[in-house]
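Showing just some of the chains, left in place.
Labels for the chains are A and B, by order of writing; each one numbers its residues from 1.
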Amino acid sequence: MTFVTDLLATVSRRSRELIGWKPAEFEPRTAADILALARTLLSRRGEASGTALARDILSGYARLDAEGRLAVLRELATGFGADKAKLDAAIAAYQADPTGAAALALHEAAEPRRQELIRRLNLAPGGTLALVRLRDDLLAHVGASAELQLLDTDLVHLLSSWFNRGFLVVKRIDWSTPANILEKIIRYEAVHEIRDWDDLRRRLEPEDRRCYAFFHPRLEDEPLIFVEVALTAEIPAAIGPLIAEGGAPLAADDARVAVFYSISNCQTGLAGISFGSLLIKQVVEELKRELPKLTTFVTLSPVPGFAKWLAKERRSETGFLLDEEKDLLAALDAPDWRADGVRAQKIDRVLARAAARYFTAAKTGGNRPLDPVARFHLGNGARLERINPGADLSASGLKQSHGVMVNYLYDLPRIEENHEAYAERREVVTSSAVKKLAAPV
Amino acid sequence: MTFVTDLLATVSRRSRELIGWKPAEFEPRTAADILALARTLLSRRGEASGTALARDILSGYARLDAEGRLAVLRELATGFGADKAKLDAAIAAYQADPTGAAALALHEAAEPRRQELIRRLNLAPGGTLALVRLRDDLLAHVGASAELQLLDTDLVHLLSSWFNRGFLVVKRIDWSTPANILEKIIRYEAVHEIRDWDDLRRRLEPEDRRCYAFFHPRLEDEPLIFVEVALTAEIPAAIGPLIAEGGAPLAADDARVAVFYSISNCQTGLAGISFGSLLIKQVVEELKRELPKLTTFVTLSPVPGFAKWLAKERRSETGFLLDEEKDLLAALDAPDWRADGVRAQKIDRVLARAAARYFTAAKTGGNRPLDPVARFHLGNGARLERINPGADLSASGLKQSHGVMVNYLYDLPRIEENHEAYAERREVVTSSAVKKLAAPV
């Protein structure tokens, strides 16, 4: 183990050393330069000069401004497709004699040449990270362009291959983690902002806190995704107490519940290459090993689309809301609607019923839940366990969901089954409590 | 660095842990079982059950006898090709409107389904190594079968992607390397047999000896290829002194030459996915860093095809050998031809001239040198530097090359240029001394 450890460390060191390996012969400065080099790279056979070329192309690209980059991306999408003559010939050959070999030859002839280009770029020192960033650029434009979509398809195909699960490593992040990793945790936290190093320490050091991240051998010190965990005695119904300052930590040995209260992706350029489900499952396994007394693994999750959906329901004549409910919910339009505690309780009850309905009945065109967070966790095989009104009283919490948060339950023995129910039949798996809430009055 | 080191170690540990992760529900026992599971795996969406299935398929395959395995390989080659109906539809769509998107769709439709299967198998714990071994099985049969060749093409394509250079790690092997790695060095040494642990120690411990190997994160303790190096004062002209027992080692600081005297591939299942060139270049770089006084990097290499080729030349009426040379070489037919020292010297001179000719003029159908070792080193960008008659007086050395060995020179600044000369124009790059020897009399 030690031996393997040691040798693997060399991957990254070597990459860094190679960066200064050989001075660039020619610094490409324009999109046209870069594309010329790219064509050269595709035509060359030499391995060593190939690496140097790939490095020059990627560093040249990184120096371009937004316009220059877009020009490169467009040309990659349109000018590096399959060779039409070869492809036509391969089709003809296949049609003449449709053997497996002819199909394979056709497969190869139809491969866009940019795939080989991307493979060669990947071999540059730091190439993988550079390609992840290139895809980040691409994502900013891809929506508007069917052409760019082609490039994206190729990038996703290749990145998925290099970021396959076998290479991912889950690693605990704590207060003895190197500072250069920790600063990235601060930077990438997307759910509950980490204000400074002291705030970070509060999420890492107490014995009732954990944090885990995925890493990849070629991305060195760059976390791919991380999850923050709080250990508690019971399933939490509100976020405030969980992230508040001060208060004595729970002894880890007294914890029964692990709460995943924040999950953040770090590399936007890897969007759509999902690791989240795998990370949560591995963290559950690791926590169970370390703390066998843990019985329950849940999230405390936001409900981003709820307020917007509810507004529409309130205006609808044919919705499920009763008239007296609509009357009560009218109070939501005033900013201080929680000031009247008795009324707020009544409203919360309606919100709970509405949220249950939202999760089970509000669907996208593809018959999946409207709520994106729900899609993520249900897709992972989690179950919608509990609806918590009044759980997030921050301005943004009130705005996006009138304060409602929910718990998704990760029950390992059921995960696979839940996942298949969702994936195959679009079934929303919920607890009986949620089912009851969602039932017609 | 430390952090990365540590986290990467987890890859292998986790793999091992997962092996016992979940008991197989169903132990496949026949080729038919395994193929049925493979079809299920291809059709499933669930990620976790997918991993378990992949593991069961690979371990089931490993338990099969040779016949069973071949049956699986044949079916993979023939029954898991592209879906003909989909492919035909994609062709039609492309022909109707030959856009980039249509070409890409065609590319995907033409992909043999076994590629996706192999990708999924790779995700099993230990999956990569299992696939390398499956390819080893395949190589035993592939020559005889165009069908199996298709499967091999797919395996090579995917293995090349996972074993791309960015993941390879060069690591020094010495006497403080873990025993489980060292026993593999003993086992895999293919050029000059390592007899036992004492013999191994003689190649690792003295300060004028080095050994380096390539490793891959998913193959844990399995070296991919290794090279043994001797540090000397001058370019060696014979192998005997280099591997003899006893004798004081040269002080590393007095060395000027690094001799690569043995290069061994470890994973037959990775044949054709070449790392040798890269390893030698990295070792040269590392040695230069450690010992800046080293000026020369050469091999001391066998000439496996020489004796056979020379025998033919001796029988030829139209060859380049002069009649008096043929007369002298007649002595080679007696086993003790080196007994007469004066005559042996004369013979050695003829052998040198003949060998020079052999390297520069004897070609394969593809106009490449007949000698496989020459193809390897010239392909790496090395130069044929010197021909050493009487260099290997062992029985096998006399048999395969009448005792001739050669030095290939790795001159880093020239490697790329040499490589291109060879790759593009089939040029055999030699020293002027060899050129002179090869010139017509």
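By our rule, contacts are C-beta pairs under 8 Å (C-beta built on N, C-alpha and C of every residue); 3 or more make two chains touch, one makes a residue touch a chain.
Only a predicted model underlies this, so the values are computations on that prediction, with no experimental measurement involved.
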With 2 copies placed here, how many are in the full complex? 4
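Assume only the chains that are shown with their structure count from here on.
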Rounded Å distance, subunit A centre to subunit B centre (Cα mean): 39
Enumerate the contact residues on subunit B facing subunit A in the complex. 1-15, 45-49, 77-78, 81-82, 84, 87, 91, 94-95, 98, 100-101, 103-104, 106-107, 110-112, 119, 122-123, 127-128, 146-147, 149-150, 153-154, 161-162, 164-167, 169-171, 177-178, 181, 215, 217-218, 220-221, 277-278, 281-282, 381, 415-416, 419-420, 423-424
